[in-house]
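Just passing along the structure, written as structure tokens.
Removed: one protein chain of the complex. Kept in place: all other protein chains.
As written, the chains take the letters A, B and C, and residue 1 is the first residue of each chain.
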Amino acid sequence: MIDYRLKVGILGATGAVGQKLVARLAHHPWLEVTTLAASHRSAGRAYGDVVHWLDAAPLPAEIAALPVVAAEPPLACDLVISALDTGAAREIEPAFAAAGYPVFSNASAHRMRPDVPLLVPEVNADHLRLVERQPYGAGFIVTNPNCSTVGLVLALKPLADAFGLEAVQVTTMQATSGAGYPGVSSLDILGNVIPHIAGEEAKLESEPRKILGALAGDCITDDPVTISAQANRVPVLDGHLLSVSVRLSRPAGVDDVRAAFAEFVSPLADLGLPSAPARPLALLAPPEVPQPRRHAALGDGMVVHVGCVRPCPVLGVRFVALVHNTIRGAAGAAILNAELAIRHGLVAPRAAAPEREEVSLAAFAW
Amino acid sequence: MIDYRLKVGILGATGAVGQKLVARLAHHPWLEVTTLAASHRSAGRAYGDVVHWLDAAPLPAEIAALPVVAAEPPLACDLVISALDTGAAREIEPAFAAAGYPVFSNASAHRMRPDVPLLVPEVNADHLRLVERQPYGAGFIVTNPNCSTVGLVLALKPLADAFGLEAVQVTTMQATSGAGYPGVSSLDILGNVIPHIAGEEAKLESEPRKILGALAGDCITDDPVTISAQANRVPVLDGHLLSVSVRLSRPAGVDDVRAAFAEFVSPLADLGLPSAPARPLALLAPPEVPQPRRHAALGDGMVVHVGCVRPCPVLGVRFVALVHNTIRGAAGAAILNAELAIRHGLVAPRAAAPEREEVSLAAFAW
Amino acid sequence: MIDYRLKVGILGATGAVGQKLVARLAHHPWLEVTTLAASHRSAGRAYGDVVHWLDAAPLPAEIAALPVVAAEPPLACDLVISALDTGAAREIEPAFAAAGYPVFSNASAHRMRPDVPLLVPEVNADHLRLVERQPYGAGFIVTNPNCSTVGLVLALKPLADAFGLEAVQVTTMQATSGAGYPGVSSLDILGNVIPHIAGEEAKLESEPRKILGALAGDCITDDPVTISAQANRVPVLDGHLLSVSVRLSRPAGVDDVRAAFAEFVSPLADLGLPSAPARPLALLAPPEVPQPRRHAALGDGMVVHVGCVRPCPVLGVRFVALVHNTIRGAAGAAILNAELAIRHGLVAPRAAAPEREEVSLAAFAW
Partner (left out) sequence: MIDYRLKVGILGATGAVGQKLVARLAHHPWLEVTTLAASHRSAGRAYGDVVHWLDAAPLPAEIAALPVVAAEPPLACDLVISALDTGAAREIEPAFAAAGYPVFSNASAHRMRPDVPLLVPEVNADHLRLVERQPYGAGFIVTNPNCSTVGLVLALKPLADAFGLEAVQVTTMQATSGAGYPGVSSLDILGNVIPHIAGEEAKLESEPRKILGALAGDCITDDPVTISAQANRVPVLDGHLLSVSVRLSRPAGVDDVRAAFAEFVSPLADLGLPSAPARPLALLAPPEVPQPRRHAALGDGMVVHVGCVRPCPVLGVRFVALVHNTIRGAAGAAILNAELAIRHGLVAPRAAAPEREEVSLAAFAW
């Protein structure tokens, strides 16, 4: 049991994902936001004065009053969650790790480093052990994947386990919140589709191979699945929809695939992580769902919805998956990673702290 | 040379495609709308009083004044173009053919009949000869494909010719005008994507095989290409966007595919068909195009735009295609089919008509 | 205290407002949906089989299983809430009242009848007494206003009380959910504004005069305020936004108006009505709010948000008001009216019921 709250610093707190972190941590049982870091331009001013707050629910007054600080160690917190841009993350995140902070990052900068876990806790919690290889002492970096990748990997996981994966073809229809704020101009996207998102296809084709890969010793061997991704931006606010076709290693009918989805339960159930849904996948039956506006936020935005399972004449089976891109695909993902690490005793209060009962790393199937 | 105008009756004239036919035939050099047919409910009233006119350009007053008649032969016209619902088309279109009328239909009811041409003139003009097999005497039925199929087939044609096709994976993002009027409710589609369009995937998987098929004697042998289609509705007004991946029979690089697109010219150029663009395919170079709102209506809505050609890790090559669904994919398609048949001398004025010079069916590569 | 649940029948249960009633009553402390009535066409089938469910949250299974019945008395319930079309409401609602049922109606059919309360409980709860004049015995009809009217009247109420109203100019920008389902076609509203909603302006110009009117004896004298309304449909899902200018009877500056808004508290606070917010008006300070997508659903959709208070060169003062049209403007309004009537002892279980403590009509400031 965790009977105290750890102090969180948010790096990149004024951006769209940074705001989502602020909003979701407002009532977190284990975590308390104490520090909001952003660019030097904003430093020194009250958060409420520099942020263009996007959420419908109003910004809590006590958070609005916090002063923004520069994103440099040391900060008055026990861990940092990073919503930095990739460019900024490249140097700032290692600096925090080197200064002894656990860093839970949504940025892509370090995702593919061999010693950095690219984590979706329900899929590859064991990869967390990679942090032992990192050169930072008490500090470390844990990353979550690209927003579309999270949805794809959670949907693929039960199929990989039951049938094995050979090839995946995915076409994404992605919400504009995925591009941050101000992000996509209304002049580009109103009544339109943009068949290109810079860098997105490469991430979708590489990240799942690492996440689904096997940890042997302290190395990950990528899963050999071949992935082809086509990314599109659509005039939707939240929720990335994925049309997926899969060639499985072992023959499986549509009913087998539906059963694999329906029976998938979180392997983390015993850990009591506050953000982890009991069932991270929800299989919907009607033919015209899931739909981003209607279903992305269900399950507190942490559940990936799948549906439209049917045979694919080319690859074997196809389906549709939906992920809330700024929650399960970004802010919620980073928080869940932090919760997993806390549960495994990897995050300590930086000053004297009460004794904690914890699941040891060793005990957790490593 | 065609130096007179044939009289056209439009079946289903009050629907969205029927209106598009009315609008596009307002200034056609060969065709003149004389008869507007719709359901018995509308019959007897002025067209302008029963139609919910959708186009920005106002309904011409002389067309607005035309009385709506029931969709039953005889009608005072030389040919009919049908924008009927599938259900209505099933019996009404053969009735007109049996009464001696050439019928150019956008409905799906008779598309897959072995003796009915499913025509995209730049792709399979020779299939027009199938009408000789029909049991109707002077009358006959010619169909155009589903709106998405037209875009897919025009993009695939140069690849089929140059490299051969083995397998195609296509995900569509389709405009709401494809569902007619009132069609898709705003409550369903505003800020949303619907991953299902009834019947659409089956059409996209079967129609191209017939269109790309070979005519031998008076039978068509379907092309053996395997197609997998996933259809989505997006909040776009006009223009279906297709993410396409292809496995070719003979190896081809991205540059080969681009060249095949760029060099494709209409085989109909010599026929002088009023609606036929010189280049039915336009290859766009920037990475973020084509886009439905910006490009669907270019080339008078009759040009399919392709772009985003890049390697596909699973099937070999992928690209994006865009078709204006109510023009090249429906009204313009039916009109172009009519133009082709007229050029081949298959449509005669029903009363005494002036002599006409015509390209004989025999001469046209049959 | 109400320590039992009354049985509710919903008339017009398959429509958009009917569904909203079903959704909002799923966990109501005083009310329990037992009967779903709709047209003869749907009668006899399970609700889940005939409804096109619009809410993101799934339809509860026990409600889905309820059989739809025809909208005719008798029904197995203690009261009915009507989401019928105006046409149907005209005869059906009096039939239920005559059969002894309390009818809480969202339809416009009987709103302007001199003996029917047109109720916004925070504004004119005393009008409820009009039911005593109705010729139905135990049954009666209570109505709530048009969706835009609710927002306008709640915003005007503190100004009427503090300064008196002479003239009001209001331009509405209304969400498509106000037109029901399927309602507004996507072909009409995507990227567009429609400057006309049939019948809407007349309702906005007349209903507030009755609601703000004074009850003397058993007659209402309309408030003499003059109202001009211009109604527009915009591509928004939920939330009607109103640009309002007001000429007050007594001079008032912008700060006076802001204070009147800010200080307005519900006169119903002591009644403990489950759906009544403590503060039915929320005054927002930033210049660019309220906004329908961001604020309409705050306060459980029952709070009207006002902002942008500034001087009006023509009428004196202007501001913006926002109302959730299907909740505070329809389903929630009818439920709140039912709660008020229940609290006043006007609704009894139709069979033997436990004793109830109740606020008598007399006691409630009448």
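Definition applied: a contact is a pair of C-beta atoms (placed from the backbone, for glycine too) under 8 Å apart; a residue touches a chain by one contact, two chains touch by 3 or more.
The structure displayed is predicted, hence computed values, not measured ones.
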Visible chains in contact with the missing one: A, B, C
Touching the absent chain when the full complex is considered, from C:34, C:243 or C:266: C:243
Residue among C:191, C:267 or C:345 that touches the chain left out of view: C:191
Absent-chain contact - pick from A:190, A:265 or A:297: A:190
Touch residues of chain B, complete complex, unshown partner: 56-57, 190-191, 293-295, 297-298
Interface with the unshown chain - residue positions in chain A: 16, 54, 176-177, 181-191, 235-237
For chain C, residues in touch with the removed chain: 167-169, 171, 173, 190-196, 205, 226-228, 230, 232, 234-237, 241, 243, 245, 287-294, 307-308, 312-315, 318, 320
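Criterion: only the chains that are shown with their structure count from here on.
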Farthest-lying chain, centroid of Cα atoms versus that of chain B: C
Cα-centroid distance, chain B relative to chain C, in whole angstrom: 49
Where chain C touches two or more other chains, by residue: 190-191
